[in-house]
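Every protein chain of the complex appears in place save one, which is left out.
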Amino acid sequence: MTTCTGCSLLCEDIEVILENGRIKETRHACRRGAARFRGCRNRLIPSVDKNQTDIDTAIKKAADILKNAKSPMLFGWSNSTCEAQVKGIELTKKLNAAIDDTSSFCQGLLIERALQKKFRTCSLEDVRNKADVLVYWGSDPQDSQPRHLSRFSVFPRGESRQRGYEEDRLAIAIDVRESNTAKICKGHFYRIPLRGDREFILALMDALSGKVPKYDAKRILELAGVLKKAEFGVIFAGIGLTYSIKDDIDILIPLADMLPNFHIMPMVGHYNMRGFNEALFKETGFVNRVKFGDKPVHDNKYAIVEALKAKSIDALLVVGSDPISSLPRSVTSHLASIPVICIDPCVTLTSTIAEVTIPAAASGIESGGSAVRMDGKVIEISKVIENTYLSDVEIMTRLMEGL
Amino acid sequence: MPTVMELYQLLPKTNCKKCGESTCMAFSVAILGRKKKVSECTPILEESFKKQKEKLESLLLPSAGAEETGMIVHPELCTGCGNCVVACPVDVANDPHGAGIGCAPTNDKVIFKVVDGKVKAMNIKECRRFGKNRVLCYACIDPCPVGAIEFV
Partner (left out) sequence: MGMDIGKFLKSPEYEIKLTTCRDIFQAETLENDRFGDEYKKHSAAVLMGKDDLKKFGLKSGDRVRLINSYGTVVVEVRETKREEPGGLAFMVNSPWSNALVSDDTGGKGIPDFKSITAKISLTKDEITTIESLIFKK
């Protein structure tokens, strides 16, 4: 049995069949997990200025670039083990540099509030054993965390939900389109307009406090009725919701207060994004966007997007991420003007323009460590096949030595 | 599978309550769920409702030939989400501490397993749609958003 790193569910019940030191077949992992275990076609090779070299030369050059930069940033982290993330934070401190991760333009706002305990949250085991009302809000786990409904949230029999999905659970979806998840919630799919989440929340709060909502009264009153009766409700807050209410995310707090039996769980994509947020939070009290100096400073100007727009960084280390792929093209032009170092198992869009590329072992397959599941539980991941790649934590250690 | 509405359209729709249900709609739900039989609706046994009664009974018959033709799985549509594995009542009964609670199956007595990211069916004879006491079970079809499993 091994753990899959395809998404932040970190399924620990995967069987891997090996043949001649390679993975021949996986069992129980979903389509994405199975693809993760198969690995990518184009492995990254060590290079400096696009010329292939040995890994020690590449690491030394990377250390030099970081050492000599005046305002470097270390970015990525959501596909690294906890051990590598902690080392990366240490490296950033030593360099008095800035650090940011993918949560900066993703679920950082929600995870921050979960860690600050601004709303009630729970574990996935709690969901399986106790939850009777599940709300997928701006979230489509059938595509992003495929075994969410089957392992935890809808289909299993749980300790207090022995009759499972047939009688003990109600699944509701709130979204702008009928996703695969919404299809399963048939009869309880609330279609809302793009960016209509805030209005929906306000109307719902009206209904919950006994007023008639000004908008879509019949549907909202019906939903409020269902939510009020929940014994153990969970709102799975997806990126669709976060992006829609990002300018006033704290509106979720009064909503949560009006639903005392409800818990909010941020839905996370990458397998260890939450791990980075928790490690940085433990160190500095912030989940992302930090510059180390005399003391750590948290500011929007240390967000990868803002730093690229302002052209305020003069070197970028990218660990297990592909900003040219994931960020709007309109904000990435500065990457063409600064040295970029890519640490990754695979060739990415960003690695094709990088000054230095350092191949890494694929975590959960070629190297082990620990990771934090979307609900905060720490899960071990393991090395499954013998290989000669350096793990992410080994690369971080060597970079520190090279300074 | 017939819908409640399809069954309702074939009933007298008088809400006479002779079957013990308060409305014909409630009776439709009851016969669909096998909690009541069509013959409990005494008005429908009259000659004028002969066609409707026959249609109702044929809609509620388990599909003929199920034991021969069986299940078709479309792996190219399957996402490997495991909903069918956990929802199947046979999997729950035969693997209560594995598939039953959402984990990977712990034995080979289950009908569904996910291999290389796609569902595979086995032990199909265990499926509730087959055999002497067959029922029209939809447990693997309703939880699948992509229609990867069908019965012919």
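In order of appearance the chains are A and B, and numbering begins at 1 in each one.
As a convention for this text, a residue touches a chain if its C-beta (ideal position, glycine included) is under 8 Å from a C-beta of that chain, and two chains touch if they have at least 3 such contacts.
Because the structure is a prediction, the values reported are computed rather than measured.
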With the full complex in mind, choose from A:48, A:347 or A:379 the residue touching the hidden chain. A:347
Looking at the whole complex, which of A:268, A:290, A:335 or A:356 touches the chain that is not displayed? A:335
The listed residue (A:40, A:297, A:385 or A:400) that touches the chain absent from the view is A:40
Selected from A:105, A:152 or A:389 as touching the chain missing from the view: A:105
Touch rule applied to chain A and the missing chain gives residues 6, 30-32, 34-36, 38-42, 104-105, 109, 140, 142-144, 146, 176-179, 183, 191, 194-195, 239-240, 243-244, 246-247, 289, 300, 303-306, 309, 322, 324-333, 335-336, 346-349, 352-353
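The definition used in the following text is that only the chains that are shown with their structure count from here on.
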So, what's the distance in Å between the C-alpha centres of chain B and chain A? 38
Quick one: which bits of chain A touch chain B in the complex? Just the residue numbers, please. 13-15, 25-35, 128, 142-143, 146-147, 149-152, 154-158, 164-165, 180-181, 183-184
Which residues, counting only chain B, touch chain A once they are in their complex? 78-83, 85-87, 92, 96, 100-105, 113-118, 143, 145-146
